[in-house]
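Working notes, structure below.
What you see is the complex with one protein chain gone and the rest in place.
Let's turn to chain A:
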Amino acid sequence: MSSDLQTDATRTVEETEPGRPDGTGGSDGAGGGDGNGRDPGPSKGAPALGLVGGLRFLWTQLTSMRTALVLLFALAVAAIPGSVIPQRKISPIAVDDFISQHRTLGPLYDKVGLFAVYSSPWFSAVYLLLFVSLIGCIVPRVLTYARAVRAKPVRTPRNLGRLPVAESWESADEASVVLDRAEAELRRRRYRVARRTDAGGESVSAERGYLREAGNLVFHLSLLFVLLGVAINGLTQFRGSSVVVVGQGFSNSLSQYDDFSAGGLFSERQLVPFSLQLTDFQVRFETGPVQTGAARLFKATLKVTDAPGEPARTETLEVNHPLNIDGTDVHLIGHGYAPVVTVKDAQGNVAFSGPVVFLPQDGNFTSSGVIKVPDARPERLAFQGLFLPTGAMTPAGPQSVFPDLLQPQLLLNAWEGKPQADTGVPESVYTLDTSGLTQVRDPKNPNQPFRFLLRPGYEQKLPNGLGTIQLTGVQRWVKLQVGDSPGVGVALVAIGTGVLGLCFSLFVRPRRVWIRVRPAASVGGPDPNHPEDGDATGAAADPAATREGRRTVVDVGALDRADARTGLAEDVAELATTLGRPATTQKDV
């Protein structure tokens, strides 16, 4: 749509040609005309039109440019709260904190969906309305455009002198010669050209820049495809994660995931049957004075088997370099420490031995975790505590002060209880359910729980001969994210196409040029065709007109149909020169 100002100019043209057959100008009307609010038509008629009329009225309103503008604004505003208020999907803990800190606001926010803005009904309503409006706006314009590209360039206005840029001169050439030359030249400049004969004489009518509207339509249509891609993705996507300790493996089946989410149309067959083994994981942290402790390198080495029975191959996995196994992406999204412990029970039997995953709590990997030893006898045992890769005593208690393994410490307290039959109910490996357990007390000070610190290689005897626990080493683990986003391809291609369309829409200059020739008959007298533009077109009153040989008056008029375009005057001047405008009548542009 051109600007109002522009449309005014277009309208000048339209006034002079009542029977304009094509819809080129109409494309302005489809989105802009009704939306521009200049046309009071629908609002006047609405009340009398009943249900159908009312719906029609609503539809007209919804698909108007003004509504699009309001909805876009609403979208921008509606997106903001989600960046200010914690979102359940992104940071559930922050949401819980928020609710417990704001006793009145919290539940209120919860009710209106402020903790899940981007899936809330009101946010969805805004963008769905916007897209409905978009469809309503774009479909008619596509039709209009389809007609417009096939139509001939618009008829020549009667009075070219009134156009934004106009030139006029007398030529010694035959009218048809001038027109032929004009036609050839305009075609060379990639205008679509039509020859016309009307009351005003013979003329050439030319138009170019059809790609602008095409680009605009492509852009808006591609927005629909972006939404489509996002929707497909939402339905078919899956994503899960699994913590894998160095030396251990993962095979791609639902039971192996720690957490898993998928769209409504996901089927388990989408899980390709690969498996992998984590053979090594290297980490490096900044030890220099600047950004001390910042991550510098993560590199996991994996043995990947595409399907059971196939040979394994070695791959490396780094941040920014995900693995793609048969269409499924494997990302490295986290890492941490797993102290390796050996627990012997009261009878001296090894009741547990192996790495236990501790979860990092801060940037220096102060990690918390639980060691469960259900097989210890006569009492089952459990340990709860912190692992510190670089342990230090701080005013806030024991903490890690550097993320790498410089001073590993394992701080634990212990629990004992009657052995329990396995209920089969899955329980978290990261939290301890203390029902049926009693905390082991410090024998020297029974008011205090028994606490102890292990360094690698150290062994601790538990009070009352409950057994021993030894920290035999520390292993690293990585968190692998496995997933597939099938709709994103559609969305990305649509965005690419959209940007291209947008460039056409914004940078192509639609322009119309007309050239009319008439015999220089009216020598000296006022030109009946040009009653008011004597000084604009100049040549009619030019004494040169009486000179011999000047037989044809050539009028050129041109119009830019887009806002903020330049160079029209120069282009017309250049065209005029090509057509043989004598240098003497050249105007300063």
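Note that in this section a contact is a pair of C-beta atoms (placed from the backbone, for glycine too) under 8 Å apart; a residue touches a chain by one contact, two chains touch by 3 or more; residues count from 1.
Here is the rule we use: contacts and distances are computed from a predicted model.
One chain isn't displayed here; going by UniProt, is it "Glutaredoxin", "Carbohydrate ABC transporter membrane protein 1, CUT1 family", "RNA polymerase sigma factor" or "Cytochrome c-type biogenesis protein CcsB"?
Answer from the UniProt record of the missing subunit chain: "Cytochrome c-type biogenesis protein CcsB".
Quick one: say which of A:A148, A:L388 or A:L568 touches the chain that got left out.
A:L568
Of A:G200, A:P322 or A:G336, which sits in contact with the chain we cannot see?
From the options A:G200, A:P322 or A:G336, the contact with the absent chain belongs to A:P322.
Touching the absent chain in the whole complex: find that residue among A:A146, A:L254, A:I333 or A:V350.
The one listed residue touching the chain not shown is A:I333.
What does the interface between chain A and the hidden chain look like in terms of residue numbers?
1-6, 8-9, 12, 31-32, 35-38, 65-66, 68-69, 72-73, 75-76, 79-80, 82-84, 87, 89-90, 117-118, 161-166, 239, 286, 288-291, 294-298, 318-322, 329, 331, 333, 481, 483, 485, 488, 492, 495-496, 498-499, 502-503, 506-507, 533, 535-536, 538, 559-560, 563-569, 587-589
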